[in-house]
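Of the protein chains in this complex, all but one are displayed in their positions.
Take a look at chain A:
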Amino acid sequence: MIRVRGLVKRFGGDIVLDGIDLDVPEGALVALIGPSGCGKSTLLRCLNGLETPDSGEIEIDGERLGPGNAARLRGRVGMVFQSFNLFPHRSVLSNLTLAPRVVRHRSREQAEADARLALARVGLSGFESRAPATLSGGQQQRAAIARALAMAPRAMLYDEPTSALDPERVGEVLAVMRDLDAGGMTQVVVTHEMRFVREAADTVVVLDHGRVVESGPAAEVLAAPRDARTRNFLGSMQA
């Protein structure tokens, strides 16, 4: 589904991604972990074209990502941010319908019908006409997920989707991701929620200094990390 080979990204002189290889099979839930500043966000942003790599290649659904098709492929890869980034001047419903209408030229009726389905999927039926500022953090993040889903993406990318939430609100967002996983959605999640990683992720990829230092089935990597840097990182997470 997503295939990355030899991905390199520099900011100024700093190498932030230093030759990343990554395979995300269809329907998988891949957790991306690693210490702060190791390049997790940058990798996600490259995957949906928000950043342009300096070299290497990215294939989405068999199509090679390049300047010509970045905008179109973005519609196929949903992105969810730590700070939700809902459009505060639009109702929840019109947050969801904007991109389908403007980018895909859907009719209002079609876009709204799709949007209601997406809201139902994240448990927000009945919140259509609310302003984003009137929702709780967890509701906002679920609305943001629904907004990405409304574009009918083939994969979803999450950059620390629960880090800005009150602890009691984290579960409802993770539940949505579990539910999507059960429905066969391909997902890549940057997260520090180790319990979620252990329970829900198929694969864990550990990044450090812009390189993949270890990857494998979640249970194995978390239980018996082979790389010293992974052990360090996991140790720091427990502390």
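In the analysis below, contacts are C-beta pairs under 8 Å (C-beta built on N, C-alpha and C of every residue); 3 or more make two chains touch, one makes a residue touch a chain; residues count from 1.
Everything that follows uses one rule, which is that contacts and distances are computed from a predicted model.
**Student:** Just go with whichever of "Cbb3-type cytochrome c oxidase subunit I", "ABC transporter permease", "Carbon monoxide dehydrogenase" or "Polar amino acid transport system substrate-binding protein" UniProt uses as the name of the absent chain.
**Tutor:** Checked against "Cbb3-type cytochrome c oxidase subunit I", "ABC transporter permease", "Carbon monoxide dehydrogenase" or "Polar amino acid transport system substrate-binding protein": the hidden chain maps to "Polar amino acid transport system substrate-binding protein".
**Student:** Touch as defined at the start, partner being the missing chain; which of A:113, A:131 or A:182 qualifies?
**Tutor:** Within the whole complex, the residue contacting the unshown chain is A:131.
**Student:** One chain isn't shown here. Among A:33, A:151, A:188 or A:201, which residue touches it?
**Tutor:** Final answer for the missing-chain contact: A:151.
**Student:** Considering the complete complex, identify which of A:27, A:56 or A:75 is in touch with the unshown chain.
**Tutor:** Touches the omitted chain: A:75.
**Student:** Kindly note down the residues of chain A that lie in touch with the hidden chain.
**Tutor:** Those residues of chain A that touch the unshown chain are 48, 50, 71-72, 74-75, 78-79, 81, 83, 85-89, 98-99, 102-103, 131, 133-134, 144, 147-148, 151.
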